[in-house]
Each structure stands twice: as structure tokens, then as C-alpha cells.
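Missing here: one protein chain of the complex. Every other protein chain is in place.
We just call them A and B in the order they show up, numbering each chain from 1.
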Amino acid sequence: MLCKGRLMDAKVKRKPGGFEVILSKALYEKEAVFAATYALSGLCRNRVEPAQAGYVKVTLELLDSCPDADRARVENKFMNELIDQQLRLDLEKRYGAIRRLIVQQAFAPLDNLKAAVKKIVGRD
Amino acid sequence: MLELSGTPSAITRPFMGVISTKTSAWFNGKPVIFLAGSPDNLRRLPFRPWGRKNLAACIVPAASKFTPPPKIPCIFDVPRDYCADLRDGDVVLIAPDGRIMVVYKAGSPYNSILATNRCNSLCVMCPQPPDRDPDDLYENNLQLISLLDPKTTEELGITGGEPTLLGEDLITLVQTCRQKLPNTVLTLLTNGRRLKDLEFARALVKAGSPNLLIETPLFADNDTEHDAVMGAKGSFYETLQGLHNLALLGQPVGLRTILHAMTIKRLTQYAAFIYQNLPFVFQVAFMGMETRGLASKNLAQLWVDPFDYQDQLAHAVRYLARRMVPVSIYNHQLCLLPRELWPFARKSITDWKQAYPPACDTCSQRECCGGIFGTGEKHSAFLRPIS
Partner (left out) sequence: MPFRFSPVASNRMLVVNEVGEFIFLDRQTFERLVSYDLAPNTGIFLDLKGKHFVTDTAVTPVIDLLATKYRTKREFLKSFTGLHMVVVTLRCNQRCNYCHASSQPTDQQRWDMTPETAVNVVHKIMESPSEVIKIEFQGGEPLLNFEVVKTVVREAKRLNRKKNKHLDFVICTNLTLVDAPTLEYCKKEGITLSTSLDGPKEIHDRHRLMRTGEGSYDRFMQNLHFSRSILGHDGVNPLMTASQESLSHFNEIVDQYAALGFQGIFLRHVNPYGYAQNDATIQSFVYPMEDFVEAYKKALLYIIELNLAGTPLVEGYACILLSRILTPFCTGFVDLQSPTGAGINGVIYDFNGEVYPCDEARMLAKMGDRRFYLGNVNRDSYLDIFTSPVLQELIEVSCVETLPGCHSCPLQPYCGADPVRNYAIQGDLVGHRPTSDFCMKHKAIIEFLLELIDQDDPGVMDVFWSWITNRTLAEVRGEAPCSN
């Protein structure tokens, strides 16, 4: 199960003009946290810093330029983005090697594609 | 295959010959089978062509007064209306029991060589289930090719069974066609599985080029369903590899699917798969099912009235036509097709299988329509004349 339950674990603290989230490193990797904050960097000023052991704190402050329509949605948007980014990372771990194999096979076909596939996937 | 019979005389083994109704056109040393009765008053041959050893046999219609030359193999008492179906240039196989099998109809676009009865698949709707081959099939086929008229044979099919099971012999067969019939367009029907071997594919393409067309059945956009229809696990990806090999070799290749309960559900996905993965095909043919052989046996599992799948068919046809993939609809009656699909319908049913039920008598489109399979067990419940 990749997605369900992750939202529950995040502790959100609302502050004037923004919010703060404490995220468990066991659930979210650094790349996912950075990618999610990047995606919102047009709307917020973001800060990522260490919290207590095993956790990371993300602070998002809405920019003055952030459109009103987006203000109320930023928190939701961030949490969804975070899940999507972590899911992408998980999928990439599983399928990144296949993606690279496809590109390799496209431009420099392998002598033994089957063996290469078997090595990555465990079956051909 | 059209078959006649009569009373045999002096036939010791099966043999093949070219039908001739004229006494003047015996040439090339090809064995001639003289069809007596035209002109009807001819009582005996005016000269002794058998002296040139090319009179192989005579066919004598019932009530004919014709007297064949002595010692020539003959079949007497062949019903007259059947004789009327025979034309100069037809090739027939004569059997000791008096059967006359028409193996080639001159001027017909539906002629084909049955390369083998054997097959490496077992399609759920196969009209002609696989069988063992007679010992002389291959030699007979080579002989048949040598009997055809290169000037008038515009098209010739090579079918099976699965012709590629002949291996090297298929290459020779195709080469023979190429040499003896240099202007004939050959259409090879194969499931393409063996063409996953690039070297075999290369030899075949080289033997047939440039007048060889290859048509291959593909039944689904995924291996699960295709393999189930073919009755052969792994066949989907073998066929795809074969098709890609052919594309690599510049060989024109067309696809066919047969419409029934197992193929009709995902017809648009099937069309999409072809466009994405096989955009090089010269044609995609959607074929109505001939309810014969295994199709008849598995009818309960397979039957969908063509009337009921018009929407799916129309959607898939339009999908491909938009993308400039040529589409043909085979074996469908115009009264069971929406008008927008009429331009894609072809009169495809082999002449000797073609039939028109009584409902067609008053139909305004009869001339444009291919009719139904006279050989089929079940037909649509919605056949009706178009006014």
C-alpha cells in the first residue's frame, strides 16, 4: 500500500499566513519533500529543516503574490503533492532501471535483452 | 474447393491437368484435360493430340455422344450443370474414384495454394481445423504452379494450415511462383510466429519480393486475449516480433481479425494498438466469421450477431481510417453495416462459397454485396433487403 495512511501521520500546525508540517523520514524521503516544496515555490516561501530525531519540519509561508483562490488550497495541495512525489520515487525505484533499459535498447540494442530484463525484473 | 464427380475409367492414380474445351489451344506441353461437349456435336477429337502426350484425360458430361480416344483416362456422366462451372485454364485434380477437384479457377481472384494442413496454433474459430498432410501435397503444389498461365494469373494465395511450417520448402514454393509467375501478386497467409526468426523472414521476403504480400492474423491488443483465441501461449509476442522483422525487411504486411465474442469487446483498443505499434501495415481487415469447423463447434461461446456489433465495428473502423490505416471489412452483408461503413466493405467470400439467401432477391444492393457463406452453419437473424 503506497498512499493510504500517509496523510494521517503528518502533523500540521496552522500559523498566520502559512503552516508548518512535521513529516516522518520513515515515510517521506528527502527528494520527495524537496520536490513537493519546489512544486509550490510559486505560491509560498518554503523552509525545510531537521526536527526531532527521524522527523523533518517544513514551513510554508504564503507569498503576497499568492492568488486568493489558491490560499485556502495550499495546505491540501502540498500534502497531495508530497504523496504524489513520494509515490513517484517509489515507482522510479521499481521501474527506473526498466526506463533506462528502454532508452538503451532504443539507441544501442543489447545482445541479450532477455538476460538484462531478467536481472532487473526477476522474470523475462 | 469446388468438387464434381462422375464414373471413372482407366484412372490409376490421382493427377492434375488444365481444362480445355477447345481442341486448338493445347500448348506448352502442359497436361490437358479435355472437357467434351462444346461444341456439343463434337463426337470425337478431330486429330490425335494424344500423340503429343499432352492429352491427360477427358471429362464427358452426362448424355454426351462424345467418344474419347482409346486408353485415355476418362470420367463419364458428369452432371451437365456442374460441367458448366468449368472454364478453359481451370486446373483440376482427378482421382481414381471419379472425383474432380477444382484446385484453380481461371480468372478468379480467390485462388490459393493450400501449402499445408498442419498448424502450430489452434484458433477457436478455425473453419478448417489442422490435419495431417497427404504425402504428395508439396509436389502437387509445385505442379499446380507449373500449370498456371502466367499471363492471366493476377493473384494467388498461399494458405494453410500454417505455411511457414514447411520451412525451407515454403521458400522454394515461393521462389517457384516467382519464377513461373513473375507478374502474379502472391498473398501469403501466415500467423507470423515463425517469422520471429529474422533469417527465415529474410529468406522468405527475398524469395517473394517484389510481388509478395503477407497477411497475418492478430486478434487483440494484449497477449492474454490473443493467445486465448489462437490457442497458443506466447503466440502474440512471437507474431509481433515476426511483424517487426517484416517491417524491417520492407515487406508489405496486412493484418486480419475475425469478429466474434472474444474479439469484439476491445475492438477499438485493438485498433489503437495497431496504430501505435504496427503503423506500417498496408491494411487491417475485419472479417466476419465463417461458422464452419471449430467455429461451428464453439458457436455457443463465439456467436455474436453481426447486427449487434455494428457500433464497435464502426468505431474501430473510423479510428483507423482517420489515421490513414487502410481498412477493409470482409464477409459482411451490407444490410448489417451502417452506411458509413459501406465504402470499407469488400466482396470477399470465395465464389464457390458465396450464397444469397432468399431475402436478397429484392435487395437493391445485391450487386455491391458479397452475400453470405453458403458453407456457414449460422447466419445473422437480421438479413433483409435494402430498398
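Criterion: contacts are C-beta pairs under 8 Å (C-beta built on N, C-alpha and C of every residue); 3 or more make two chains touch, one makes a residue touch a chain.
All values derive from a computational prediction rather than experimental measurement.
The chain omitted from view is touched by exactly one of B:T23, B:N54, B:Q241 or B:T375, namely B:Q241. Only one residue in the set B:Y82, B:F344 or B:F373 touches the chain that does not appear here, and it is B:F344. Considering the complete assembly, chain A touches the hidden chain via residues 1-4, 35, 38-43, 80, 84-85, 87-88, 91-92, 95-96, 98-99, 101-107, 109, 113-114, 117, 121, 123-124. Along chain B, the points of touch with the absent chain fall at residues 220-225, 234, 237, 240-241, 244, 265-266, 269, 272-273, 275-277, 279, 317-318, 321-324, 327, 340, 342-344, 347, 365, 367-368.
Note that in this section only the chains that are shown with their structure count from here on.
Here the spacing of chain A and chain B, counted between their Cα centres, is 59 Å.
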